[in-house]
Every structure is written in structure tokens, then in C-alpha cells.
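One protein chain omitted, others in place.
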Amino acid sequence: MSGSTFGKNIKITTWGESHGEALGVVIDGFPAGMELCGEDIQKFLDRRKPGTSSATTSRKEDDKVEILSGVFEGKTTGTPISLLVRNTNQHSGDYSDIASYYRPGHADYTFDEKYGFRDYRGGGRSSGRETIGRVAAGAICMKLLSEMGVDVMAYTKSIGPIEADMAKFERNSIYESPSAMPDREADKKAMDYIMKCREEQDSVGGVIECRINGVPAGIGDPVFDKLDAALSLAVMSVGAVKAIEIGDGVLVSGRKGSENNDSFAIDDSTGKVVKKTNHAGGILGGISDGSEIVLRAHVKPTPSIARSQSTVNKDNENIEINIHGRHDPVVVPRAVVVVEAMCAITVLDQMISNMSSRSDYIKQFYLQK
Amino acid sequence: MSGSTFGKNIKITTWGESHGEALGVVIDGFPAGMELCGEDIQKFLDRRKPGTSSATTSRKEDDKVEILSGVFEGKTTGTPISLLVRNTNQHSGDYSDIASYYRPGHADYTFDEKYGFRDYRGGGRSSGRETIGRVAAGAICMKLLSEMGVDVMAYTKSIGPIEADMAKFERNSIYESPSAMPDREADKKAMDYIMKCREEQDSVGGVIECRINGVPAGIGDPVFDKLDAALSLAVMSVGAVKAIEIGDGVLVSGRKGSENNDSFAIDDSTGKVVKKTNHAGGILGGISDGSEIVLRAHVKPTPSIARSQSTVNKDNENIEINIHGRHDPVVVPRAVVVVEAMCAITVLDQMISNMSSRSDYIKQFYLQK
Amino acid sequence: MSGSTFGKNIKITTWGESHGEALGVVIDGFPAGMELCGEDIQKFLDRRKPGTSSATTSRKEDDKVEILSGVFEGKTTGTPISLLVRNTNQHSGDYSDIASYYRPGHADYTFDEKYGFRDYRGGGRSSGRETIGRVAAGAICMKLLSEMGVDVMAYTKSIGPIEADMAKFERNSIYESPSAMPDREADKKAMDYIMKCREEQDSVGGVIECRINGVPAGIGDPVFDKLDAALSLAVMSVGAVKAIEIGDGVLVSGRKGSENNDSFAIDDSTGKVVKKTNHAGGILGGISDGSEIVLRAHVKPTPSIARSQSTVNKDNENIEINIHGRHDPVVVPRAVVVVEAMCAITVLDQMISNMSSRSDYIKQFYLQK
Partner (left out) sequence: MSGSTFGKNIKITTWGESHGEALGVVIDGFPAGMELCGEDIQKFLDRRKPGTSSATTSRKEDDKVEILSGVFEGKTTGTPISLLVRNTNQHSGDYSDIASYYRPGHADYTFDEKYGFRDYRGGGRSSGRETIGRVAAGAICMKLLSEMGVDVMAYTKSIGPIEADMAKFERNSIYESPSAMPDREADKKAMDYIMKCREEQDSVGGVIECRINGVPAGIGDPVFDKLDAALSLAVMSVGAVKAIEIGDGVLVSGRKGSENNDSFAIDDSTGKVVKKTNHAGGILGGISDGSEIVLRAHVKPTPSIARSQSTVNKDNENIEINIHGRHDPVVVPRAVVVVEAMCAITVLDQMISNMSSRSDYIKQFYLQK
């Protein structure tokens, strides 16, 4: 069964291995007529590009995107958009040992069990480089969402024990600070913490938060395709994510109803229905309620660490290994734009589904034409 | 876009409203030849049946399942299995007020925004009664899994601040205690806590944990259909769930790699590859690693509480409401079997997908025949 | 893999066997707010009901539809519509022999090979009664299409060698004549031919034509989900259909381009683009061109015939059989409404897909709201 396709109306299919010729994505079902150029995509890819700070792998990749189809005279044509990024800085030699043993925390063992063998170079298909296709597709969805007033913003909420203080929130800090935190002071502390762990031949985890504004009430399908369920699938499918929270998330299980319910009220200025609080994170019964959608992803520390670890090899022997190579001591900052991308694709997809939720919508659409 | 169908190989479609004629499910793609009778399903439905303890709604429903198709001479035929449960104890009058206002924490407002109106009787389609279809389908999947040595076991991990002590684990306690906790002492405390909150006209949340044993290594598709992503979709689609954790879940974001990695080792007795620890919860790179799969769902407190709450009505006025009716002060105990069902369906579905993961498997299958 | 679900936006799932308790369909994704009552569906079911003329089986079934969910206060709610028809006139005894041998032209052998055994009563799942669910779902789609000015009309084009003369076309004749021909004279001849074949213990085939008017240009997705490809899947999935033609169909293979091309022209009265001819049957490149969509299905003669036939039994012996029971000497007239239903579902589904074909459509939709 295929597992590299995501989405219902807009279907994205990523392909490519860490150390193959290239990686890419095909975006099928994207609507026609939106202006699109390479730069619209490149600016998102640059946010996940390695080698930009001491917190990332020293592998240098330009990650320049080529648009191979689906755009004509500067606009999307409604047909599949094929995007390709060439791998240029493969050091396959770095991974030659890996062929013979299973790295703890990696998918080496499970790939071998599933497929009988694996492309062991840099994690092959389970490499973080697979997310290039996601980010490229997300960039395109983000552009259309943005034209509709929907803003998808992810950032690093915490790195190990260091948490961003939302009172010091500064949006540009997300894009400028190496940790992708929206709080420049916390960013400094986080980077110190990362460097210290790296010196200890260790790695660190963290939390990514995503806030989505401008989604009208009514998006999401009840039952299995709930908006929060779809977002959970989308974000849990990003490697290294081990928990997902919607709104107040894990806190709700310890609460009473009177603490957790969000009261509705009429907004005095607009006359519209609003919620006084947002414990629910903008989703009720799987459907957006018009308030901010809030989601958090808990990301595990990079499993590749330089210090000695015990594992087994393919001859079924217990061995000790030291993983060398160019690894990020933390994947959180580079994963921020991946989470953003997955949320954007999901929200746009569900907004399209919603266009046919009422028979009157369909009738109006066709009677207008 | 439809949202009431779940699964890829085995597709389940639930239908029905809380106060309609009936609820049900169609299970399409279930393999032929498995023995199946009503009792196989009924025993699971009885675990979610209301009215069995003081912690549940006083609505009395027999929830007797009828098998309408897909079973012949006591065995599944490979064609759709249609199951139906009649609603018998509707008190629609209890809900007449609800038509005019939006209950905090419920999907009343979002349904109205999406569809233009709603079946306001008892939550209609967003009622917990929708899960009857899920549990019935899960029961059928569980039977086949069980015949293959896969055990899916969910239980109440905590109710508000009361947590089950796994040192006192007793499996039967899950099925016999009103809280569905595997620790009889914690169950008593939890029930006291629930009763106290109910007296205060309040409700409580909790945590459901699911442990799946016997799944071989290799199940799950990398990238978007990761086993953990599929489980997250499955369980987050259960109403009232606001967070999902795989393995150590939210704890991983605060850890270092050296703390979080699970070392591989050769098991002395079997000679097989095992993990010394299981922070990962049995899934690496989205694929099962042969160890126990562990998942937790955080469930919010029942939004329907008797104490006074502020909200708005359909005339856009701020009002105060007191919700009457027969509500569970906690949904966790009855949701345990729903989480179990969703996990079972997901695991079986992915095990089927995995049958074609290698070309040799396919060749063997057809050359044997 | 499941095979009982059809459609992308509106998903219909049929279930039920010829001689089981009941048959039905779940329609998921149907938009909210359309008025719907049982009679809207019943009138279509009555067109496929047996026992209405000498050309059909003598099995008497009321085929009364029950709406179990998805309709509230007379309108669709946007949630799954579950429809059920009880089997009341099963003569399972008629089929007792069939358990032991394979009827020529039926699916007895292939079901056994696929599933290891089969519900042998009246064809089980491969019975024509399965189409009850299709017709019921089609009736609902037809109602919405009709409100948008789309007319889907199928009729019997020919029975054996007797062909309807379109110069004598009368729409009511389709619904009133036993052959479902739009030409009352041809109907009489066709009925005579059917009766003669029946006397000879034989059965006859025929052609069903479907004409769809009012579909705007632009419906259908290029490449795999072409409108003509989707219609072919839909109609070829009706049992007994062995060939599908779009527009001039099989004639095109013998033609030259100059004969087969349809010239475009400006319609003098409306100023719009029209085609001077319609060899293409209203579809170019898989997309509707605004002219009439024309499709034909070739239906084989009923395989159940009273005269002696040679076949094999489950003990692998060559035997002679005489099939008794209540069989239609021709399935064409009753299949007309099934073809109509499948075309209606397909067209509505693709019209919904088309709502998101342009980014401007999506922006307008959400900026209007």
C-alpha cells in the first residue's frame, strides 16, 4: 500500500531519498490561476535548509527548487505541479558503516523488517530530507491561504527546558533566530543549551507550536475527518514527533468541565459569536469555530548522537557504536516550517471540502456561472 | 466531502444520529471466512453501553446489534457487513431548548456554521452514540487480530488527578470496575472523585492508555501513513480527545538523545533483536518494531454540566443556561472501548497493507495457489 | 480491499444480499439542506421493482425504503444518509440446488474461487438486488441535479434486434412501457420478442442509452478521472454490462478525422460556442463541452435460462442442469434506472470536484462568506 500521498482534494506525493539523485513532490489537484514562481517556494525551503547555523548539520545543500510542470505563463494550470530538488552534497561514505547495524532511535531496523533491505545512505527515505517535498507543497498552499486571509504560523515553543515567553513574542524572531523561537532572549538561552549538549555529544528535543488564524467557522468534517484528527495525522507523520496537542491538549485530562468549557458570547464591536476563552484550540466537534487554531507537536531529540551506544548488527551480535557524520543536534528549528507546511496543506484541503457542505452552495455556484 | 469513512483496506462507514431511528456501520473489505456471530460484537458494545454505573448517563439503551448482511452460515462472506442498533430510549424533549442556543464545549455552533442548521436532538451526529458503529467494527477486527495473536488493550489511566498504579495492574479490573481502570484501588478513588464532581454539578476528564502486543515488526508505511500517524488520526477522531501521545509522548521534548534512545540488543533466550527500553512506544520511523505499542489519549471533561454557564442564542443574545438531561459526568470509562476499537481497526488495516510490501511476498502468495 | 464504495466527494456504499435480511446504502458527503422525503427515492425504486410486467421476474417485492439517518425536519443534514429496504419475498428454497454447482454466466464459480465459499441464495451479493442501493442513492443525487437544471435520462435503446426509433421518441413511454423504450411501437415489438424467447426457455440482451443535458462545460478531470472514464467505471460496474460507448462509440474506429471531428461554431441566437455535430458525445479530453452527454451500455442476456445447460458441480463432475426459479427473461428494462442512477452519481460527484478547479472560485467562495 502506498503511503507517500497526502490529502483528499489536493493530493501531494513526495518521493526521494537522502542520498539519491534528487527529491521532489507532485501536487495534484491544486486549483488553476494562482500566480506562482520558484521564489514563492524557495523562501520556505530556505527555512529548512541545513548549514545555516551551528544548530544544524554541516551538510551544505542549496536545495534549489525546479518547477517541472503545472505552471504556465507564471500561473498554476490546475494540472500536477512537479517540483524537484537535486541532492548535491551527498557524503555517502559517511554512512557506509550503517549498512551493517541498526542505529538506536532510527528506522534502520524497521525498514529492514518491512522491506527485507534498505537504502542505508543517510536514512534513505526516512531521512529528514523527505520533508523538502512537504515544505515545497506547503509553500504553494500557504500562498493561496494567504490570499484568503488565512495565516499559518509555526515556531519553536521550547528546546529542552528552555521555553519561549509569549509576552516577548516577536514574529520576525521566528525567521531570524537560529532556534526559530519568537522570543529572542529565549532563543539565546536555547542556543547555549544546544551547544552545551552538542559538546556532551548529545542532542535535544523540543516543542513546536502552530497557530492558524483566519479560518472561518465550519471547516472540518465531523466523525473521522475531523479537522483536529486530520491535523494530527499531518503533523504526527513528521518524523520525530511523538505527541500532538490541540488547544490546551494534555492539560484537559486533569480538568473539570467548568474549567475547560469555553463560553460563547456576542462580541460587542462586531455583533458576532465569539468564545471568551480558547481552551479548545479553535476546534469543536472536529469543526473550526472561527477562533485561533492552536496545535503543539512534541519532537524527540535527534537519535544520532556522537557518544557511544550499544546496539546490534546484522549478524545478530551485540556491539557498541559511535555515530559520526553531520547531524543536527536538534531537529526542532528546521522542523518548524515542516509543521507549518503540513498544517497549511491540511487546512486548505479541508476548506476545499467544505465548499460542497451545503446544497445551496453548490446550486449558487452553478447558477452563477 | 464525506468524512464518515475510515480505513484503506477495510473501510468502515458509520451512520446515525443520537435520536434518530437507528445507528450503524458498514464494514467493507473485511476478509471472508471468519466465524462471526452477534455475541462477538455485543460483548464490546456492552462495554460502552450507558446506564451500567453511576458514572454514566441514566439513559437506558439495550444497544442490541443486528447483523443485516455479510455473514452467511456463521462466517463472514467478504462482502459488506452491515450492522444496526436501534435507538429505543430517546427523550427528545430533553433537548428542545438546545435548538435555540449553543452549548459551550459542544459542536452546536460549528455544525450550524457548517451546514446551516443541525439535528439538535442530543448532539445529533456529534453525539457519543456515533461510536456504536466504531465499537461494532472494532469488535470484528479485534476477533481476527486475536486469532493472529495480536492483543489490543485499552484502559483508563487516570481520572482527573487520580492515576492507576500499574504495579497493581489487574486486567479484569478494566472490564469490571466502573472507571475501566486496571487498578481496583484507584478505581474506587476515581469513582469517589467523579461522584464529588457530579454533586458539584461538574464533570471530569481523564487519560486512556492503549497497549498493543503481538504486532510483528514491519507494520506501517513510512512518510504519511506512518503507523503512529494513522493511530493519531484514528484516536483523535474520537470526540473529546484533545491530545495523543505515542510511547513517552510529551516527555520526549524535554529529553536528551542519550536519555531517549532505545538501545537494541540480542535477546539471549530467543536470539532475536529486542529493545532494552521502549521510550518509542513500539514504533520507529512510523513502522512497528515488534515491541509493545503504547498510546495515550487525553480526554476532556464532559462539556454538558448542570451548573450555570453563559453562552449565546440563535438571536445573537448573551444568555445564561443550565443544561439538564442525562449526561455522563465523565466519558472516559465508556470511551475506553472506543479507543480500543479505533486502534484495532487501524492495526489490522495496516497489517493488510503490509502483505504486499515485498515483491517476494506477492510472488509466493500467487505461486503457492 | 473493499469494493462496495463508489464516488470521491459523495461516497455511496451499498450492502446486502439477495436473500439476506435487508439491503441498503449509506450516502456519505451529500450536502446539507436539500429537501428529501421517502417518496423522492421510492419513485425511482419503483422503476426497478420486479413483478410489474411479464418481462420481469414474478418475485414480488415492495422494496419500500426506510430513511434511517441523515435527514432532519425534511432536509438533508450533511451527515450520512442511511437507507434500508427489507427483503420480504425470499424463496431461498428455489436456490438450494445452486449451492452444489456453478451456473453458466453467473458469478458462482468466481465467488467461490475468490472467497472460498459463497452465499448461494439468489446470487447473494452479485444479485441484481444489490442495485437497490445504487438506485436509492441515484435518486437523491438526481434531485439535486434536477434543481440545478441537469437532466439525466436513460432508456432502452434496443432489445435483441428490435431498436427504438428516435423519430418516435416520447419521454413518458420510458416510464410507462414495460420495455422502458421511448418508442411505443418498438416497445410492443420488443415485448413480443421477449415473450417469444421466454417461451423458447431463452433470454435476451439489449442496449441502454443515457443522455445527460444541462451539464456545463468544464466538468471532469483530465488524465485518469476523465468524465467518460468515470462514467465507464460507473456503468461497467453494473452487472451484465459488457461494453460502453461514449458518443458515436464503436463507430469512431472505422472513421476518418474529417468525418469524426465536431466543428465549433458561434450560436447565432446566444452568441455562445456550440458544436455543429456531437460525435464526441459531449466530452472532449475527458471534460464536458456543454453539449449533450451520450452513453450506451450493452447488456448481455440474462444468464439464467430454463433450457438445459451443461456445467460442473462442486465435486468436479460434468453435469446437465435446468435452472428453475423466478428470473427476468431480460434485465434491460429494469437496469435502465440503474444506469441512470450511476450516471447521476458520477456527474454530481464530478460537478462538486469542479468547484475547486480555479483558485478564483475558492477565493470568491470564502471572501463572499
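In this document, chain identifiers A, B and C correspond to the written order of the chains, with residue numbering beginning at 1 in each.
The rule we apply is simple: a residue touches a chain if its C-beta (ideal position, glycine included) is under 8 Å from a C-beta of that chain, and two chains touch if they have at least 3 such contacts.
Predicted model, so just to flag it, every value in this text is computed and none were measured.
Note on the chain not shown: across the whole complex it touches A, B, C. Only one of C:R129, C:H298 or C:R334 touches the chain withheld from this view, namely C:H298.
Annotation: of A:G20, A:P50, A:P104 or A:G160, A:G20 touches the absent chain (contact as defined above). Although one chain is not displayed, chain B still touches it through residues 9, 29, 31-34, 76, 78-79, 144, 147-149, 216, 222-223, 351-353, 355-363, 365-367, 369. Residues of chain A in touch with the missing chain: 1-5, 7, 9-11, 13-17, 20-24, 26, 28-29, 32-33, 66, 68-70, 72-73, 75, 77-82, 84, 114-119, 124-125.
Listed here are the chain C residues that touch the chain not shown: 1-6, 8-9, 14, 102, 104-107, 109-111, 113-116, 125-126, 130, 158, 160-161, 197, 200, 202-207, 216-226, 228-230, 232-234, 236-237, 239, 242-250, 252-266, 271, 273, 276, 280-281, 283-290, 298-305, 307, 309-312, 316-318, 352-354, 356-358, 360.
Following the convention adopted for this analysis, only the chains that are shown with their structure count from here on.
The rotation relating chain A to chain C, fitted on Cα atoms, amounts to 180°, rounded to the nearest 5.
The chain occupying the central position, as judged from C-alpha centroids, is B. Here chain A and chain B face each other with the same set of residues for the most part; over half of the interface numbers are shared between them. Chain C has its Cα centroid 38 Å from the Cα centroid of chain B. Annotation: 44 Å between the Cα-based centres of chain A and chain C.
Distance between chain centres (mean CA atoms), chain A to chain B: 26 Å. In chain A, 9, 216, 222-223, 352-353, 356-358, 360 are the positions where the chain touches two or more neighbouring chains simultaneously.
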